[in-house]
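For this depiction, one protein chain was excluded, whereas all remaining protein chains were kept in their positions.
Which chain is which? They are A and B, in the order written, and residues in each are numbered from 1.
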Amino acid sequence: MSVIEVKNLKRDYETSVGIFKREKKVVHAIKDISFEVGQGEIFGLLGPNGAGKTSTIKILTTLLAPTAGEARVLGCKCFGEEKELRKRINFIFGGERSLYWRLSAYDNLSYFCDLYQVPEKIKKKRIADLLDMVGLSDRAHYRVETFSKGMKQRLQIARGLVNNPEVLFLDEPTIGLDPVGAKTLRDIIKRLSGEGKTILLTTHYMQEADELCDRIAIINKGELYALNTSEKLKENMDSAVIEVDLDLLKEDTLYKLKALENVTAVSAASYNLGHKLKIDCRNPKKIIPLVSQQLSENQIKSIVMREATLEDVYLKIIGGDCSA
Amino acid sequence: MRSNVKAIISSCKLQMKQSFSRSMFKFVVILSPIISAITFYFIYSDKTDETLISYVFLGTAITSMWSSISFSSAGDIDRERFMGALEVIFSAPIQFKIIMLGKVMGNTILGIASMLISLLVVVVLFGAKFTLAHPVLFSISMLLGIISFVFIALMLSGLLAISRNTRILMNCIDYPVFILCGAYFPIDVLPDYIRPLAYVLSPTYILKLARMSISGITDYSTFYSCILGLLAVTLVYLTGYLWFYRVIDVKARKEATLEVI
Partner (left out) sequence: MRRFFRMSQISFKALVGVMDPKMYVLYKIINPALQMVFYTLVVRFVYKSQDITPWILGNAFMLCANNAVFAVGRMLRSDRDQGTLQLIVASPINKLYAYLARASFNIFDASFTVIIGLIVGIVFFDLDFTGTNLPLFALSIITAMVGGIGIGMVIGSIALVISEIHLFLNVANMVIYLLSGASFSREKLPAYLHLLSELIPITRSIEASRIIAAKGDLSSALQLMGTDFAIGMVYMLIGFALYGYFEYKARVDATLEAY
């Protein structure tokens, strides 16, 4: 049985525009999304800003009611059976919010333990363990407002684990973290997954998603565009990328390259020392000689071929369309 | 049930710690009653001790209690939202209304502290004699009054979470309440057509009861009808509280317009 089940989920927001002539406007934040997440899986939701990721997470964490469709976690309806569900899940929203800044780290965790009905016997040890895990033991009794951004974010993680949740939701958990902080967080996520917890996360960092997620869903404008493992997504792309560094870029170069068979897209970027071409294509081995032939007069500095990355997949699927 | 009690106590403690680290709350709880008791002492300075206690002490006490409660009920949900803590407590297994009960109780305890501060100013600093004709009835009235304050605060916090306009209004509600409930003067000075409004506010009854038990009760039927009135309005606040929080629970998630989330 799946831990998270989302079936034909829809969510509309009604907003009024204008101050004097109030006009009702409906935003379809989630149009029709279905997916399932199995026990112990790390599931990634990718998509541009406004795609509906946060709305989806809010629905699954019982904070928001679906307009239509079904959302179940651990077999409980997210709207209607939240009483049972809330004890068994938790969430972490990225950034420095969701903490009491004027209280110490310890007080924060202790309070949330009480709100999550953690028995007194377990509470002390769990708080100590959590503080230890996120490396804040020595700062336990300092006020949160004296913490750096990374420390606050780590405390958030500890907060999200006070009830030892079976399912954990993370919305852009590494946003604004430095590389070391982000790595620490990824390690924690992997460890939690190793302990059998089911994790659903969103992120804008493709490498992170690639490294962590067992399966990835790419959504845009409230619709599901792709859903698969990272490997399958890249394979399905059936394409590779050739990157060429040039000194000279002629007007017709791009047209000529685009006209080649098996080339799907060409883009150019200029630097002060020259230009960089990115050529998306199928069957790159055949293409490279053709490309270098075409560019013989452009003074090629280097030419590299690489497999498509998750970022390429993402960009292709979203199509550089970030109008939402 | 036991976990609810624990959550209430925990929220109450947390709220006191939090509020107290906020400078504005220190002002509302400590400095404001002191300065305001001094100011009103000078206004009333030619009067008898009984008047000083009945108007300067009680006036300052009730207005400070009101301020600490309206300040917190108006501000707390907003502040929690601003800190992003609202969604976290909203989605905890303990019901939101239970958590808020604990928080309001925390602020009420601080409000009681400011009542005591105003008493100290009037009695210690200015040497007014604090004599009670009916100490037991006075204590009962105060106790009921405080319970009533808890529910008025809860009801307001719910109402404020539902409606943005009430939140704006809340910033200007202090003087009308002070005027209507007769904090520093008997409500007989108000015009007849306004006076009925005073009786929807529990401070009106609390002040009447306290003043009667300070100066001596001549007419017990008035006293008891004031107690009944106090109980009745408190029951209304309680109903409002439960109702508003039920609305919040559903409306917040359905419409996403309450910004509870």
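We adopt the following convention: a residue touches a chain if its C-beta (ideal position, glycine included) is under 8 Å from a C-beta of that chain, and two chains touch if they have at least 3 such contacts.
Predicted, not measured: the structure shown is a model, and the values here were computed from it.
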| item | value |
| --- | --- |
| Contact list for the unshown chain, restricted to visible chains | B |
| Touching the absent chain when the full complex is considered, from B:26, B:195 or B:251 | B:26 |
| Candidates B:90, B:178, B:223 or B:245 - the one touching the absent chain | B:178 |
| Absent chain, residues of chain B that touch it | 23-24, 26-27, 31-32, 35-36, 38-40, 42-45, 47, 168-169, 171-172, 175-176, 178-179, 184-186, 189-190 |
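One rule holds in what follows: only the chains that are shown with their structure count from here on.
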| item | value |
| --- | --- |
| Intercentroid distance (Cα basis), chain B paired with chain A, Å | 46 |
| Chain A residues within the chain B interface of the complex | 13-14, 58, 61-65, 79, 82-83, 86-87, 91, 93, 95, 97-103, 107, 110-112, 114-117, 143, 159, 163 |
| Touching residues on chain B, where the partner in the complex is chain A | 3, 6-7, 10-11, 14, 17-18, 21-22, 83-85, 87-94, 99, 250, 253-257, 261 |
